[in-house]
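Quick one: the structure is below, questions incoming.
And now, chain A:
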Amino acid sequence: MIVTVTGLTVEVEGRTLVDRVSLRIRPGTVTALVGASGSGKTTTGLALLGEYPPGARVTGDVAVHGTRIGYVPQHPAAVLNPARRTGALLLDLARQQVRDLPRSQRRTAARLRVTAALADAQLDDAEEVLSRYPHQLSGGQQQRVVLAQALLLGARVVIADEPTTGQDALTKRRIVDQLAQVAGRGIAVLLLSHDLDVVRELADEVVVLRGGRVVEQGPGHRILDAPAHPWTKELLAEPRALPYADPEHAGAEILTVSGLTARHRTGGARVPVLSVDRLTLRSGECLAVVGRSGSGKTTLARCLAGLHRDHTGQILLDGEPLPRSLRDRSREQLAAVQYVFQDARAAFDEHRPVLDQVARTAVRLHGAGSQEATAEARRVLTDLGLDDSLVRRLPGRLSGGELQRAALARALLARPRVLVCDEITSGLDPVTRRSLLDLLATLVRRKDGPGVVLITHDLDTAAPATRVAVLDGGEVVEEGPAEQILTAPRHPFTVSLLGASDRWGAAVRP
Partner candidate 1 sequence: MKRLRRYGPGVAVAAIPLGLALVGPFLVGEPPARAASFTLGGGHRLGTDFVGRDVVHQVLLGGRPVVLVALAATALAYLVALPIGLISALTHRRWLEEVLMRPPDVLLAVPSLLMILLVAAAFPPGAAGLALLVAFVSIPDAARIVRAAAAEAASRPAVEALRMQGESWWRLAVGYVGRSILRTLAADAGIRLTGVLYLVATAAFLGIGVAPDAADWAVMVDRNRTGLLIQPWAVVVPALLIVALTMGANLLVDAAMESRGPSRKGRRP
Partner candidate 2 sequence: MTASADRQTRFPGLRRRGFLAAAGGAAGLGALTLAGCSGTADTGAATGKGDGTPRRGGRVRAAFAGGGASETLDPHLGNLFADAARSKAIFDKLADYGADLSAVPRLAAKWEPNAGLDRWTVTLRQAEFHDGKPVTATDVLYSYRRIADPDKAYRARASLEPIDLKASRATGERSIEFVLKRPTAEFPNVMAAFGTYIVQDGAAEFDRAPIGSGPFRFVSFTPGRSTVLRRNDTHWDGAPHLDELEFLVANEESARINALLGGQVEYAHELNPATGRAHEKAGGIEIVRLRNSAMQAFAMKTDRPPFDDPRVRQAFFLIADREELVNGALSGAGETGNDLFGKGYEYYADELPQREQDIDRARHLLKQAGAEGLKVTLDTSAVAAGFTEAAGIFRDQAARAGVTVDVRMGSKDSYWKDILDSGTLCCYRSGAMPIESHISQRLLTDSTTNATKWQDKNFDALYQQAQSTRDRTARAALYGRMQRQLHSEGGFLVWGFGDWILGTARSLRGVAREAPANTLDWARFDKVWLA
(Lines give C-alpha, C1' and ligand atoms only; values in the text may rest on other atoms or scores of the structure.)
Protein backbone atom coordinates (compact mmCIF):
# COMPACT_ATOMS: atom_id res chain seq x y z
CA MET A 1 0.00 0.00 0.00
CA ILE A 2 1.62 3.21 -1.04
CA VAL A 3 -1.15 5.66 -0.19
CA THR A 4 -3.90 5.21 2.34
CA VAL A 5 -6.70 7.70 2.74
CA THR A 6 -8.98 7.22 5.71
CA GLY A 7 -12.15 9.13 6.40
CA LEU A 8 -11.00 12.26 4.56
CA THR A 9 -13.42 15.14 4.95
CA VAL A 10 -12.84 18.58 3.46
CA GLU A 11 -15.17 21.45 4.31
CA VAL A 12 -15.04 24.99 3.01
CA GLU A 13 -17.32 27.59 4.55
CA GLY A 14 -19.76 24.95 5.70
CA ARG A 15 -19.90 23.18 2.36
CA THR A 16 -18.59 19.64 2.33
CA LEU A 17 -16.49 19.03 -0.76
CA VAL A 18 -15.26 15.61 0.28
CA ASP A 19 -17.12 13.52 2.78
CA ARG A 20 -15.45 10.66 4.63
CA VAL A 21 -13.60 9.28 1.65
CA SER A 22 -11.33 6.32 2.19
CA LEU A 23 -9.22 4.68 -0.44
CA ARG A 24 -6.01 2.75 -0.84
CA ILE A 25 -3.60 2.82 -3.71
CA ARG A 26 -1.23 -0.02 -4.52
CA PRO A 27 1.96 0.33 -6.55
CA GLY A 28 1.70 -0.47 -10.23
CA THR A 29 -2.06 -0.18 -10.36
CA VAL A 30 -4.44 2.35 -11.77
CA THR A 31 -7.08 3.62 -9.38
CA ALA A 32 -9.83 5.66 -10.99
CA LEU A 33 -11.91 8.26 -9.18
CA VAL A 34 -15.07 8.53 -11.22
CA GLY A 35 -17.86 11.02 -10.92
CA ALA A 36 -19.64 13.98 -12.40
CA SER A 37 -18.22 17.47 -12.16
CA GLY A 38 -18.25 18.67 -8.58
CA SER A 39 -18.19 15.18 -7.16
CA GLY A 40 -14.95 15.87 -5.28
CA LYS A 41 -12.50 14.06 -7.54
CA THR A 42 -9.97 16.86 -7.80
CA THR A 43 -10.22 17.82 -4.14
CA THR A 44 -9.48 14.26 -3.19
CA GLY A 45 -6.62 14.05 -5.65
CA LEU A 46 -5.01 17.24 -4.39
CA ALA A 47 -5.42 16.07 -0.81
CA LEU A 48 -2.92 13.37 -1.61
CA LEU A 49 -0.45 16.14 -2.46
CA GLY A 50 -1.28 17.78 0.86
CA GLU A 51 -3.00 20.66 -0.91
CA TYR A 52 -6.42 21.92 0.08
CA PRO A 53 -8.61 24.81 -1.01
CA PRO A 54 -8.08 28.00 0.98
CA GLY A 55 -9.97 28.05 4.26
CA ALA A 56 -10.61 24.31 4.21
CA ARG A 57 -11.33 22.32 7.33
CA VAL A 58 -9.81 18.91 6.97
CA THR A 59 -10.38 15.82 9.04
CA GLY A 60 -9.36 12.24 8.40
CA ASP A 61 -6.00 10.98 7.39
CA VAL A 62 -3.90 10.80 4.26
CA ALA A 63 -0.87 8.58 4.60
CA VAL A 64 1.73 8.56 1.84
CA HIS A 65 4.44 6.00 2.34
CA GLY A 66 7.89 7.24 1.53
CA THR A 67 7.47 8.82 -1.83
CA ARG A 68 6.77 12.04 -3.58
CA ILE A 69 3.65 12.23 -5.67
CA GLY A 70 3.62 13.34 -9.24
CA TYR A 71 0.77 15.42 -10.60
CA VAL A 72 -0.45 15.82 -14.16
CA PRO A 73 -3.26 18.39 -14.08
CA GLN A 74 -6.11 18.62 -16.56
CA HIS A 75 -4.43 21.57 -18.24
CA PRO A 76 -0.73 20.82 -18.18
CA ALA A 77 0.07 24.27 -19.60
CA ALA A 78 -0.96 25.83 -16.29
CA VAL A 79 1.91 24.22 -14.41
CA LEU A 80 4.51 25.03 -17.04
CA ASN A 81 6.16 28.36 -16.37
CA PRO A 82 5.33 30.55 -19.39
CA ALA A 83 8.42 32.70 -18.95
CA ARG A 84 10.94 29.87 -18.76
CA ARG A 85 12.04 27.30 -21.25
CA THR A 86 10.47 23.91 -20.80
CA GLY A 87 13.66 22.47 -19.39
CA ALA A 88 13.89 24.88 -16.46
CA LEU A 89 12.03 22.94 -13.81
CA LEU A 90 13.31 19.61 -15.11
CA LEU A 91 16.90 20.75 -14.75
CA ASP A 92 16.20 22.13 -11.29
CA LEU A 93 14.77 18.78 -10.28
CA ALA A 94 17.70 16.89 -11.74
CA ARG A 95 20.22 19.19 -10.11
CA GLN A 96 18.82 18.37 -6.69
CA GLN A 97 19.55 14.76 -7.34
CA VAL A 98 23.14 15.19 -8.40
CA ARG A 99 24.30 17.28 -5.47
CA ASP A 100 26.59 14.57 -4.22
CA LEU A 101 28.58 14.46 -7.41
CA PRO A 102 31.68 16.56 -7.88
CA ARG A 103 30.77 19.98 -9.19
CA SER A 104 32.29 19.39 -12.61
CA GLN A 105 30.15 16.37 -13.30
CA ARG A 106 26.86 17.74 -12.07
CA ARG A 107 25.80 19.50 -15.20
CA THR A 108 26.27 16.49 -17.46
CA ALA A 109 24.69 14.15 -15.00
CA ALA A 110 21.67 16.38 -14.57
CA ARG A 111 21.31 16.70 -18.29
CA LEU A 112 21.41 12.93 -18.67
CA ARG A 113 18.74 12.43 -16.10
CA VAL A 114 16.46 14.93 -17.79
CA THR A 115 16.91 13.29 -21.16
CA ALA A 116 16.17 9.91 -19.65
CA ALA A 117 13.00 11.15 -18.00
CA LEU A 118 11.82 12.70 -21.25
CA ALA A 119 12.49 9.45 -23.02
CA ASP A 120 10.51 7.60 -20.37
CA ALA A 121 7.66 10.01 -21.02
CA GLN A 122 7.95 9.15 -24.72
CA LEU A 123 9.24 12.54 -25.78
CA ASP A 124 11.81 11.77 -28.41
CA ASP A 125 13.38 15.03 -29.52
CA ALA A 126 14.42 15.94 -25.98
CA GLU A 127 16.89 18.72 -26.85
CA GLU A 128 14.38 20.44 -29.06
CA VAL A 129 11.63 20.27 -26.47
CA LEU A 130 13.85 21.48 -23.64
CA SER A 131 14.86 24.63 -25.47
CA ARG A 132 11.33 25.63 -26.32
CA TYR A 133 8.83 27.69 -24.41
CA PRO A 134 5.73 25.88 -23.20
CA HIS A 135 3.44 27.73 -25.58
CA GLN A 136 5.49 26.44 -28.49
CA LEU A 137 4.66 22.86 -27.58
CA SER A 138 1.56 20.97 -28.56
CA GLY A 139 -0.91 19.98 -25.88
CA GLY A 140 0.34 16.40 -26.01
CA GLN A 141 3.94 17.47 -25.63
CA GLN A 142 3.03 19.66 -22.69
CA GLN A 143 1.32 16.73 -21.03
CA ARG A 144 4.33 14.53 -21.56
CA VAL A 145 6.72 17.15 -20.21
CA VAL A 146 4.65 17.35 -17.04
CA LEU A 147 4.66 13.59 -16.82
CA ALA A 148 8.43 13.60 -17.33
CA GLN A 149 8.71 15.95 -14.37
CA ALA A 150 6.85 13.46 -12.23
CA LEU A 151 9.01 10.61 -13.47
CA LEU A 152 12.21 12.57 -12.92
CA LEU A 153 11.05 13.33 -9.40
CA GLY A 154 10.98 9.60 -8.86
CA ALA A 155 7.34 9.69 -7.89
CA ARG A 156 5.87 6.30 -7.07
CA VAL A 157 2.39 7.74 -7.40
CA VAL A 158 1.15 9.89 -10.27
CA ILE A 159 -2.16 11.69 -10.19
CA ALA A 160 -3.65 12.28 -13.62
CA ASP A 161 -6.53 14.74 -13.57
CA GLU A 162 -8.94 14.38 -16.51
CA PRO A 163 -6.12 13.57 -18.91
CA THR A 164 -8.39 12.83 -21.86
CA THR A 165 -11.07 15.45 -21.57
CA GLY A 166 -11.67 17.21 -24.84
CA GLN A 167 -9.28 14.97 -26.76
CA ASP A 168 -10.05 13.20 -29.99
CA ALA A 169 -10.00 9.47 -30.28
CA LEU A 170 -6.42 9.21 -31.54
CA THR A 171 -5.00 11.41 -28.83
CA LYS A 172 -7.00 9.63 -26.22
CA ARG A 173 -5.56 6.38 -27.42
CA ARG A 174 -2.05 7.66 -26.99
CA ILE A 175 -2.73 8.95 -23.49
CA VAL A 176 -4.23 5.68 -22.41
CA ASP A 177 -1.24 3.78 -23.71
CA GLN A 178 1.08 6.11 -21.94
CA LEU A 179 -0.67 5.81 -18.59
CA ALA A 180 -0.71 2.06 -18.98
CA GLN A 181 3.00 2.17 -19.57
CA VAL A 182 3.54 4.31 -16.47
CA ALA A 183 1.61 1.80 -14.40
CA GLY A 184 3.67 -0.90 -16.05
CA ARG A 185 6.78 0.65 -14.48
CA GLY A 186 5.36 -0.11 -11.08
CA ILE A 187 4.07 3.40 -10.50
CA ALA A 188 0.65 3.81 -8.98
CA VAL A 189 -1.67 5.98 -11.07
CA LEU A 190 -4.61 7.82 -9.59
CA LEU A 191 -6.86 8.64 -12.50
CA LEU A 192 -9.47 11.34 -11.97
CA SER A 193 -11.87 11.13 -14.87
CA HIS A 194 -15.40 11.08 -16.08
CA ASP A 195 -14.37 9.46 -19.32
CA LEU A 196 -15.62 5.95 -18.75
CA ASP A 197 -14.00 4.48 -21.83
CA VAL A 198 -10.62 5.39 -20.46
CA VAL A 199 -11.50 4.20 -17.01
CA ARG A 200 -12.72 0.92 -18.39
CA GLU A 201 -9.51 0.42 -20.27
CA LEU A 202 -7.13 1.36 -17.51
CA ALA A 203 -8.56 1.06 -14.06
CA ASP A 204 -7.73 -1.78 -11.75
CA GLU A 205 -9.74 -0.22 -9.01
CA VAL A 206 -12.66 2.19 -9.39
CA VAL A 207 -14.05 4.58 -6.82
CA VAL A 208 -17.33 6.23 -7.74
CA LEU A 209 -17.90 9.60 -6.11
CA ARG A 210 -21.03 11.63 -5.83
CA GLY A 211 -21.32 14.87 -3.96
CA GLY A 212 -18.05 14.15 -2.21
CA ARG A 213 -19.05 10.72 -1.02
CA VAL A 214 -17.96 7.34 -2.17
CA VAL A 215 -21.05 5.60 -3.51
CA GLU A 216 -19.35 2.51 -4.77
CA GLN A 217 -15.85 1.19 -4.84
CA GLY A 218 -14.20 -1.98 -6.09
CA PRO A 219 -12.26 -3.66 -8.88
CA GLY A 220 -12.65 -2.00 -12.24
CA HIS A 221 -14.61 -4.58 -14.19
CA ARG A 222 -16.83 -5.40 -11.29
CA ILE A 223 -17.96 -1.81 -10.93
CA LEU A 224 -18.17 -1.11 -14.64
CA ASP A 225 -19.79 -4.32 -15.70
CA ALA A 226 -22.06 -4.89 -12.76
CA PRO A 227 -22.68 -1.59 -11.00
CA ALA A 228 -24.62 -1.94 -7.79
CA HIS A 229 -25.45 1.64 -6.99
CA PRO A 230 -28.08 3.41 -9.07
CA TRP A 231 -25.86 6.47 -9.53
CA THR A 232 -23.12 4.31 -10.96
CA LYS A 233 -25.67 2.83 -13.29
CA GLU A 234 -26.71 6.25 -14.42
CA LEU A 235 -23.13 7.26 -14.98
CA LEU A 236 -22.56 4.15 -16.98
CA ALA A 237 -25.72 4.33 -19.03
CA GLU A 238 -25.15 3.90 -22.72
CA PRO A 239 -24.64 7.04 -24.71
CA ARG A 240 -27.53 8.20 -26.79
CA ALA A 241 -28.38 5.72 -29.56
CA LEU A 242 -31.51 7.29 -31.03
CA PRO A 243 -30.81 9.65 -33.95
CA TYR A 244 -31.04 13.33 -33.11
CA ALA A 245 -33.18 14.04 -36.11
CA ASP A 246 -36.16 12.27 -37.49
CA PRO A 247 -34.84 10.81 -40.77
CA GLU A 248 -38.27 11.26 -42.33
CA HIS A 249 -38.16 14.90 -41.61
CA ALA A 250 -35.21 16.02 -43.69
CA GLY A 251 -36.36 18.76 -46.02
CA ALA A 252 -34.82 21.15 -48.48
CA GLU A 253 -31.24 22.35 -48.43
CA ILE A 254 -31.00 25.43 -46.26
CA LEU A 255 -27.30 25.95 -46.04
CA THR A 256 -24.75 25.33 -48.76
CA VAL A 257 -21.04 25.84 -48.50
CA SER A 258 -19.15 25.89 -51.75
CA GLY A 259 -15.57 26.54 -52.66
CA LEU A 260 -14.73 27.73 -49.17
CA THR A 261 -11.10 28.46 -48.29
CA ALA A 262 -10.44 29.97 -44.89
CA ARG A 263 -7.15 31.42 -43.71
CA HIS A 264 -5.54 32.25 -40.44
CA ARG A 265 -3.04 34.98 -39.85
CA THR A 266 0.16 33.63 -38.33
CA GLY A 267 2.93 36.12 -38.00
CA GLY A 268 2.65 38.24 -41.08
CA ALA A 269 1.36 35.54 -43.41
CA ARG A 270 -2.15 34.27 -44.06
CA VAL A 271 -2.11 30.52 -44.02
CA PRO A 272 -5.01 28.52 -45.48
CA VAL A 273 -6.39 26.22 -42.79
CA LEU A 274 -9.61 25.00 -44.29
CA SER A 275 -10.84 24.22 -47.73
CA VAL A 276 -14.30 22.84 -48.36
CA ASP A 277 -15.57 22.15 -51.85
CA ARG A 278 -19.14 21.57 -51.05
CA LEU A 279 -21.10 20.86 -47.92
CA THR A 280 -24.85 21.14 -47.39
CA LEU A 281 -27.29 21.10 -44.57
CA ARG A 282 -30.98 20.28 -44.97
CA SER A 283 -33.67 21.52 -42.72
CA GLY A 284 -34.54 19.12 -39.94
CA GLU A 285 -31.28 17.22 -40.12
CA CYS A 286 -28.20 17.12 -37.96
CA LEU A 287 -24.81 17.25 -39.61
CA ALA A 288 -21.91 16.18 -37.42
CA VAL A 289 -18.47 17.50 -38.29
CA VAL A 290 -15.75 15.38 -36.71
CA GLY A 291 -12.00 15.61 -36.71
CA ARG A 292 -8.97 15.96 -34.51
CA SER A 293 -8.10 19.23 -32.92
CA GLY A 294 -6.60 21.54 -35.49
CA SER A 295 -8.44 19.85 -38.34
CA GLY A 296 -10.36 23.03 -39.10
CA LYS A 297 -13.76 22.05 -37.75
CA THR A 298 -14.11 25.04 -35.47
CA THR A 299 -12.99 27.34 -38.29
CA LEU A 300 -15.72 25.87 -40.47
CA ALA A 301 -18.29 26.51 -37.78
CA ARG A 302 -17.09 30.04 -37.29
CA CYS A 303 -17.20 30.72 -41.02
CA LEU A 304 -20.81 29.66 -41.05
CA ALA A 305 -21.64 31.92 -38.13
CA GLY A 306 -19.78 34.85 -39.63
CA LEU A 307 -17.26 34.89 -36.82
CA HIS A 308 -14.33 34.09 -39.08
CA ARG A 309 -14.22 36.59 -41.86
CA ASP A 310 -11.04 35.70 -43.63
CA HIS A 311 -12.30 33.29 -46.23
CA THR A 312 -13.20 33.04 -49.88
CA GLY A 313 -16.00 31.05 -51.46
CA GLN A 314 -19.67 31.13 -50.72
CA ILE A 315 -22.00 30.25 -47.93
CA LEU A 316 -25.57 30.24 -49.20
CA LEU A 317 -28.59 30.44 -46.98
CA ASP A 318 -31.65 29.36 -48.94
CA GLY A 319 -29.67 30.08 -52.08
CA GLU A 320 -28.81 33.60 -50.98
CA PRO A 321 -25.14 34.28 -50.22
CA LEU A 322 -24.45 35.20 -46.60
CA PRO A 323 -22.09 38.08 -45.96
CA ARG A 324 -18.76 36.87 -44.66
CA SER A 325 -18.81 38.88 -41.48
CA LEU A 326 -21.72 38.85 -39.12
CA ARG A 327 -21.27 42.60 -38.84
CA ASP A 328 -22.61 42.78 -42.39
CA ARG A 329 -25.45 40.34 -41.89
CA SER A 330 -28.99 41.59 -41.58
CA ARG A 331 -31.03 40.83 -38.51
CA GLU A 332 -32.84 38.10 -40.35
CA GLN A 333 -29.60 36.55 -41.49
CA LEU A 334 -28.16 36.82 -38.00
CA ALA A 335 -31.22 35.18 -36.54
CA ALA A 336 -31.16 32.45 -39.17
CA VAL A 337 -27.68 31.19 -38.33
CA GLN A 338 -26.96 30.95 -34.61
CA TYR A 339 -23.89 29.61 -32.87
CA VAL A 340 -23.43 27.97 -29.49
CA PHE A 341 -19.97 28.25 -27.98
CA GLN A 342 -17.83 25.51 -26.53
CA ASP A 343 -17.12 27.44 -23.33
CA ALA A 344 -20.51 28.52 -22.11
CA ARG A 345 -19.12 30.30 -19.09
CA ALA A 346 -16.88 32.51 -21.19
CA ALA A 347 -19.74 33.22 -23.56
CA PHE A 348 -21.82 34.93 -20.91
CA ASP A 349 -21.30 38.37 -19.44
CA GLU A 350 -20.43 37.68 -15.84
CA HIS A 351 -22.01 40.91 -14.64
CA ARG A 352 -25.57 40.45 -15.85
CA PRO A 353 -28.22 37.91 -14.89
CA VAL A 354 -28.58 35.03 -17.32
CA LEU A 355 -32.25 35.75 -18.03
CA ASP A 356 -31.54 39.31 -19.15
CA GLN A 357 -28.82 38.17 -21.46
CA VAL A 358 -30.94 35.47 -23.02
CA ALA A 359 -33.85 37.84 -23.53
CA ARG A 360 -31.73 40.30 -25.51
CA THR A 361 -31.84 37.94 -28.51
CA ALA A 362 -35.54 38.49 -28.88
CA VAL A 363 -35.16 42.21 -28.41
CA ARG A 364 -32.39 42.66 -30.92
CA LEU A 365 -33.27 40.08 -33.54
CA HIS A 366 -37.03 40.10 -33.44
CA GLY A 367 -37.71 43.57 -32.18
CA ALA A 368 -39.60 42.33 -29.15
CA GLY A 369 -40.32 44.68 -26.26
CA SER A 370 -38.26 43.99 -23.20
CA GLN A 371 -41.16 42.53 -21.15
CA GLU A 372 -42.28 40.40 -23.99
CA ALA A 373 -38.74 39.25 -24.61
CA THR A 374 -38.21 38.38 -20.97
CA ALA A 375 -41.40 36.37 -20.92
CA GLU A 376 -40.37 34.50 -24.02
CA ALA A 377 -36.88 33.90 -22.66
CA ARG A 378 -38.33 32.59 -19.42
CA ARG A 379 -40.55 30.20 -21.36
CA VAL A 380 -37.71 28.83 -23.47
CA LEU A 381 -35.45 28.51 -20.45
CA THR A 382 -38.10 26.65 -18.50
CA ASP A 383 -38.55 24.46 -21.54
CA LEU A 384 -34.86 23.60 -21.35
CA GLY A 385 -35.20 22.76 -17.67
CA LEU A 386 -33.87 25.93 -16.13
CA ASP A 387 -36.24 27.31 -13.55
CA ASP A 388 -36.92 30.95 -12.97
CA SER A 389 -35.02 31.42 -9.73
CA LEU A 390 -31.92 29.95 -11.34
CA VAL A 391 -31.85 32.16 -14.40
CA ARG A 392 -32.23 35.33 -12.42
CA ARG A 393 -28.78 34.72 -11.06
CA LEU A 394 -25.44 35.82 -12.43
CA PRO A 395 -23.73 33.27 -14.68
CA GLY A 396 -21.14 32.56 -11.99
CA ARG A 397 -23.78 30.85 -9.87
CA LEU A 398 -24.80 28.33 -12.55
CA SER A 399 -23.04 25.06 -13.35
CA GLY A 400 -21.42 24.39 -16.70
CA GLY A 401 -24.27 22.21 -17.88
CA GLU A 402 -26.87 24.77 -16.84
CA LEU A 403 -25.02 27.54 -18.60
CA GLN A 404 -24.77 25.49 -21.77
CA ARG A 405 -28.55 25.10 -21.70
CA ALA A 406 -28.94 28.81 -21.20
CA ALA A 407 -26.64 29.36 -24.17
CA LEU A 408 -28.84 27.07 -26.24
CA ALA A 409 -31.87 29.03 -25.12
CA ARG A 410 -30.17 32.25 -26.10
CA ALA A 411 -29.63 30.90 -29.61
CA LEU A 412 -33.09 29.39 -29.85
CA LEU A 413 -34.76 32.67 -29.05
CA ALA A 414 -33.57 33.85 -32.43
CA ARG A 415 -35.67 31.06 -33.98
CA PRO A 416 -32.68 30.03 -36.11
CA ARG A 417 -32.86 28.00 -39.29
CA VAL A 418 -29.34 26.74 -38.66
CA LEU A 419 -27.88 26.08 -35.25
CA VAL A 420 -24.12 25.64 -35.11
CA CYS A 421 -23.05 23.80 -31.97
CA ASP A 422 -19.30 23.91 -31.40
CA GLU A 423 -18.15 21.15 -29.03
CA ILE A 424 -20.97 22.01 -26.69
CA THR A 425 -20.59 18.81 -24.69
CA SER A 426 -16.84 18.63 -24.29
CA GLY A 427 -15.87 18.99 -20.67
CA LEU A 428 -19.26 17.83 -19.43
CA ASP A 429 -19.62 14.64 -17.47
CA PRO A 430 -21.53 11.76 -19.14
CA VAL A 431 -24.78 12.39 -17.33
CA THR A 432 -24.89 16.08 -18.16
CA ARG A 433 -23.73 15.46 -21.69
CA ARG A 434 -26.43 12.93 -22.32
CA SER A 435 -29.19 15.17 -21.09
CA LEU A 436 -27.93 18.06 -23.18
CA LEU A 437 -27.82 15.94 -26.31
CA ASP A 438 -31.31 14.64 -25.62
CA LEU A 439 -32.43 18.22 -25.40
CA LEU A 440 -30.79 18.97 -28.72
CA ALA A 441 -32.63 16.06 -30.28
CA THR A 442 -35.99 17.37 -29.09
CA LEU A 443 -35.20 20.70 -30.68
CA VAL A 444 -34.26 19.23 -34.01
CA ARG A 445 -37.31 17.05 -34.02
CA ARG A 446 -39.66 19.95 -33.56
CA LYS A 447 -41.73 20.89 -36.53
CA ASP A 448 -39.94 24.12 -37.34
CA GLY A 449 -36.78 23.05 -35.59
CA PRO A 450 -33.41 24.17 -36.90
CA GLY A 451 -30.95 22.22 -38.91
CA VAL A 452 -28.01 21.51 -36.64
CA VAL A 453 -24.32 21.53 -37.41
CA LEU A 454 -22.70 19.61 -34.59
CA ILE A 455 -18.97 20.11 -34.26
CA THR A 456 -17.36 17.40 -32.16
CA HIS A 457 -14.25 15.33 -31.66
CA ASP A 458 -16.23 12.63 -29.95
CA LEU A 459 -17.47 9.84 -32.15
CA ASP A 460 -20.12 8.83 -29.62
CA THR A 461 -21.58 12.28 -29.87
CA ALA A 462 -21.42 12.24 -33.64
CA ALA A 463 -22.95 8.83 -34.06
CA PRO A 464 -26.65 9.80 -33.70
CA ALA A 465 -26.31 12.54 -36.32
CA THR A 466 -28.04 12.30 -39.68
CA ARG A 467 -24.87 12.77 -41.62
CA VAL A 468 -21.20 12.97 -40.69
CA ALA A 469 -18.43 14.96 -42.35
CA VAL A 470 -14.89 13.99 -41.43
CA LEU A 471 -12.33 16.76 -41.49
CA ASP A 472 -8.61 16.19 -41.59
CA GLY A 473 -5.94 18.78 -42.25
CA GLY A 474 -8.56 21.32 -43.23
CA GLU A 475 -10.26 19.15 -45.83
CA VAL A 476 -13.42 17.11 -45.81
CA VAL A 477 -12.04 13.64 -46.37
CA GLU A 478 -15.30 11.83 -46.19
CA GLU A 479 -18.93 12.74 -45.91
CA GLY A 480 -22.11 10.74 -45.82
CA PRO A 481 -24.86 9.24 -43.69
CA ALA A 482 -23.62 8.67 -40.13
CA GLU A 483 -24.24 4.96 -40.23
CA GLN A 484 -22.22 4.52 -43.37
CA ILE A 485 -19.29 6.62 -42.26
CA LEU A 486 -19.06 5.07 -38.83
CA THR A 487 -19.47 1.48 -39.84
CA ALA A 488 -17.94 1.37 -43.29
CA PRO A 489 -15.42 4.16 -43.54
CA ARG A 490 -13.60 4.49 -46.79
CA HIS A 491 -10.99 7.04 -46.13
CA PRO A 492 -7.89 5.79 -44.25
CA PHE A 493 -8.09 8.67 -41.80
CA THR A 494 -11.63 7.81 -40.83
CA VAL A 495 -10.53 4.25 -40.47
CA SER A 496 -7.71 5.19 -38.10
CA LEU A 497 -10.00 7.47 -36.12
CA LEU A 498 -12.51 4.73 -35.70
CA GLY A 499 -9.81 2.17 -35.06
CA ALA A 500 -8.47 4.16 -32.16
CA SER A 501 -11.75 4.15 -30.35
CA ASP A 502 -12.66 0.70 -31.46
CA ARG A 503 -10.14 -0.86 -29.19
CA TRP A 504 -12.22 -0.12 -26.17
CA GLY A 505 -15.26 -1.32 -27.95
CA ALA A 506 -17.34 1.59 -26.92
CA ALA A 507 -16.87 3.57 -30.03
CA VAL A 508 -19.50 2.90 -32.56
CA ARG A 509 -22.90 2.05 -31.38
CA PRO A 510 -25.20 3.30 -34.02
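The criterion applied here is as follows: contacts are C-beta pairs under 8 Å (C-beta built on N, C-alpha and C of every residue); 3 or more make two chains touch, one makes a residue touch a chain; residues count from 1.
Inclusion criterion for the candidates: all candidates are chains of the complex that A comes from, given by their letters.
Quick caveat, the model's predicted, so the values are computed rather than measured.
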Original post:
Hey, among 1 or 2, which one's touching chain A in this complex?
Top reply: 1
Subject >> In the complex, chain A residues that touch candidate 1 >> reply: 75, 77-78, 305, 307, 309, 325-327, 331, 334-335, 338-339, 341-343, 345-351, 360-361, 364-365, 407, 410-411, 414
